[in-house]
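All protein chains but one are shown at their positions in the complex.
Showing chain A:
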Amino acid sequence: MKTPLLLGALALAAVPVLAQQKAIPADSVRTIVLQEVAVVTKRHDHQQHLQNFYNANQAATTEELMSRMPELSFIRRGSYGMEPTIRAYSGGQVSVTLDGMRIQGACTDKMDPATIYIEPLNLQRIEVQTAGASSMQGAAIGGSLDMKLAEAELSDERKLSGSVSSGYQSAAHAMLGGLRLSYATPTWGLRASSTYRKAQNYRNGHGEKVLYSQYEKANYALNGKFLLQEDLVLKADLIIDDGWNIGFPALPMDVGQANARIGSVSLVRENSDRRWSRVEARLYANRIAHSMDDSARPDLPVRMDMPGLSRTSGMYLEGTTSPGHHQQLTVRADASASYLSASMTMYQEGQTPMYMLTWPDNRQLQSGIAAQYSFQVGDKTQLQLNSRVNLSDFAITTGEGRSQLSVFGYENTARQFVIPSLSLQASRMVYKKLKASLSGGFNGRTPTASELYGFYLFTQFDGFDYVGNPNMKSEKSLQSEFTLSWQEPRVRLQATGYVSRVQDYIVGTYDPNLSAMTIGARGVKVYDNTPYALLAGAEASAVYNITGYTQLVSTLRYNYGRNADGEPLPMIPPLRSITSLRKYFGDNLWVQGETELAAAQNRNSESFRERPTKAFMLWHLRAGYQRETENKVWQLNTGIENIFDVHYREHLDWGRIARPGRNVFVQVSMGF
């Protein structure tokens, strides 16, 4: 009866990351767990309900799962390859890592965020850390998003297990197939999984087909675990992700090929009797090749190819120790080297091809030392200190690249940045089960390769060509966050407010002296530091177990942003709420009703030609049925999303492209 189920469950803010180490949980960590949940005899355990709760549409992609977390939003240019934002921080302001590994996108148009290289089938959990706590992952001002990979397991007796699943979604006639095989022995384990997806153009709420919204991809993951000693484990991971024919309706180009090869080897020692209770060392390397393609688009003034390549290798070493009673110290040292290059070749009948480097070949060396120190002061008070010093070194690596950038008079293109960050968080049980946390700190981030070296990168969002500026300063942020939470077995409430002032806010500034390269572009913007920007917002969540069989989960979030001139920042999501009510009928069937509500966003950025977005309300209905036979578990998940076929778009969707209309999904899986 211990058969694992296919795909797992998704819980909200329920599992503190360090729980396994009997450590002190940090309030600024939000985790969703997506591990394979063993079906055990103990039923209707509260924790399990919570985990299962967000197990919404099991045919969903990783992006769709994440978009349900109140801290996360996605900038959408197509139905695939959406760019994650944390509290309206995007791009280089957030640190997106895959199990602690850095991955640099190879696309100058951000069509390949690291989140696309992982499927729910090989994802164990997602950790979102806001503000100061993200220092462990990297130098960022907007927090960190880390996706933990599912791991092979060890077992006392040799065991083969696996699952097969298949799903369908009606709006895009999307097919999904998944396969997982695990083999466990007392000293080693292997886990292999693969996922295949194919989606056609989807239908929006008006029943119209949204052209160029199709995609197709295959993902393969292999993980091995070897017990070298009692407390020492060697792990190896390999992920191969190939996407092709990926449409981007909001952009003038699609993606022909997006290939990722991600590998790592790590050693982990876990032993609570040792001075360092956990030590992990990891070496990793990845290579992303991405090529944009416009062959499917009719009537273009110029045809072009835009290939990009990113190679990263790196390492990190992390250790956790307890320097004293009720204290925990985690230290991390990491280093990575990334090499980026991207070019564009335009073709005009009977003419020499027009070739330029959109990312002149460049490299970023990055290293940092971070520490997290937690101290339980008495029964009620807890302190946590996060700090990091990050060194980055950017350079153009070829004479050709330097020659190209000299067009803008940039003679010295090499840059070094030292980014310190520090934050302190204090939590206290203030009244019965009411806990208050206050944190404050400063951090910073380096400009990205595009912001330093980008060469006429056309941005469909505001219609400008963007040019990098190697003379920019780093972006620095001062921030503070306040959380109140109330937790008891049946009810958990949490509300967070945050505010941050971002100094030297990086934004493209219009330069009327430059002429646009892209046909139809409005002009050229050059990246520069502006005096400051102010970002603030709030999130709230409630989980209420009305009865053992009925559960209510609701989340709410609001974001606010303005620049130094008082103008609203672009890409700020409006007030948004998701509320679900789930009821169990017996042990094998559940039904869940859900509403998704977004207010209008009228604080749009005029200087980015951003337009207001209307409010919308969606209704979803989902159901799950599970049947266990002697050695198999069958699972059926089905539902209707956007029941009333509402025609809507979210504020972060580019190009005013409507989202899918009514979508019926069904997924069947069999685990053994």
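By definition in this document, a residue touches a chain if its C-beta (ideal position, glycine included) is under 8 Å from a C-beta of that chain, and two chains touch if they have at least 3 such contacts; residues count from 1.
In this text, contacts and distances are computed from a predicted model.
Here one chain is missing from view; checked against "ABC transporter permease", "YtkA-like protein", "Methyl-accepting chemotaxis protein (MCP) signaling protein" or "Extracellular solute-binding protein", UniProt names that protein "YtkA-like protein". Of the candidate positions A:S515, A:N602 or A:N631, contact with the hidden chain is made by A:S515.
Only one of A:L211, A:L228, A:L434 or A:A600 touches the chain withheld from this view, namely A:L228. Only one residue in the set A:A337, A:L383 or A:L422 touches the chain that does not appear here, and it is A:A337.
Among A:G378, A:G409, A:P489 or A:G566, the one in contact with the hidden chain is A:G409. Across A:S313, A:S387 or A:S669, the residue that sits in touch with the chain not pictured is A:S313.
In the full complex, the hidden chain is touched by chain A at residues 228-229, 232, 267, 269, 281, 283, 302, 313-315, 317, 335, 337, 339, 344, 346, 348, 351-357, 363, 365, 395, 397-400, 402-409, 455-456, 513-517, 519.
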